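Every protein chain of the complex appears in place save one, which is left out.
Right, chain A next:
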Amino acid sequence: MSDNRPLASSPFSRRLFLGGAAAASAAALGACGSNHGSGSSQGAGGKTAIQQWYHQYGESGTQQAAKRYAAEYKDAAVTVQWIPGDYDTKLTSGLAGSSGPDAFEYHLSRALVTSNEVVELTDLIADVKDDYSDADLGSCTVDGKIYAIPMIDDPQLIFYKKSLLEAKGISSIETLDDLVSAAKELTTKDVKGLFSGNTANNDGGALVGPVIYSTGGRYLTQDMKIGFDTGLVADALLKLRQLGTDKSLLLGAPTDWTDPGSIQNGLCAMQWIGMWAVPTMSKAIEDLGVMPFPKAAPNGQPSVASGGWSAMVSAKSKHIDEAKAFTKWLWVDNTKDQEDWSLSYGFHIPPRKSLAAKATKLQSGVAATCVQLNADHGVQNDPNWTPAMGTALTDAVTRIVGKGADPEKELAAAVKKINTELQKF
């Protein structure tokens, strides 16, 4: 997202430059001393200064909107940091050190709680708890305590061009086998069947979670055990591998699966992406269709990966109370801005049931189908699934899907690593 301010047109003298450079270096040195992260204290007008971090949303207008909300808040001087690139790494190192945010958006993981990086927010949400679904609250809860406020829900599904499927006589895709053969049929010299990530032929792209869900499994069970049948997942992963060996996958595209560029530019017939892209995709593609990830085992169920973002407060913040107050103001009380954030840029489902019910933009067309499929098949993030478990599984999947290793053996090794992590709880 670019800031479209025109370049200054005044003559740019050497003295001005040197003055500017001196001021900039003074500011930089000052920044070394007074930490502008969570250590900052006083903002404009003597108000407490709060740093709020967002990852970079792809839709135009989002950054301006985030800054507008921050400016509307009167009790503290909130500065928005818009983080492009690898938000996960920037945020986790910020939270571990002292340069992190006061308030931020992320996905709750047990690791954040056990390493004392986030504060409990149960009291912030107490009055309106019934206005959230159990699934949303579940993804924000660790050991019965709520650490995050749901901001937006992002169902991720398979979007496709109806005309391309009709041309091949593909009427419905019910199973993973159907998906594999449809992707193969839809592939031509210039258009690939399916896009699910630039390296999906190796690591399964964004489809690893959906594959597990669609076999009827989950990452973990309620009582913290492995939640999937390794035999069923092994079979399904071999089908993911087939997508790659059939050469049905779009790979190495200029943008990744979270951006609608590939399906809009005719590089693929089907793309795994979130509902956030529905406004732009609907404009570019007249015959846009959507379906859940098909069932991946005889007794499986179709699934929708119900992602999203939640608001949290850093435990390292020097102004925890102020950051909590701001988070409550924006993500609990301020339904006007929540509605704007969910519906005015990309499409997201507002986690507040009362807001979702009156979201007219989501009640027609492709968006309405997404909302319905999410209600029927959505599976939320599990905060107990930690990054270390994710790496163990992804590495196993890469060896199975990418290298054709023995799936049962690889999954067994991953399960062993995951169990080691589970024992730490």
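One rule holds for everything that comes next: contacts are C-beta pairs under 8 Å (C-beta built on N, C-alpha and C of every residue); 3 or more make two chains touch, one makes a residue touch a chain; residues count from 1.
Here is the rule we use: contacts and distances are computed from a predicted model.
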item: Listed names "Xanthine dehydrogenase YagT iron-sulfur-binding subunit", "Sugar ABC transporter permease", "Co-chaperone protein HscB homolog" or "NADH-quinone oxidoreductase subunit N", with the criterion being the UniProt name of the chain not displayed; value: "Sugar ABC transporter permease"
item: Chain not shown: contacting residue from A:253, A:291, A:323 or A:356; value: A:253
item: Identified contact with the non-displayed chain, of A:267, A:284 or A:320; value: A:267
item: Omitted-chain contact residue, chosen from A:99, A:199, A:258 or A:334; value: A:199
item: Residues in chain A touching the chain absent from view; value: 88-89, 92-93, 96, 111, 114-117, 189-190, 198-203, 247, 250-254, 267, 387-388, 391, 394-395, 398-399, 402-404, 413
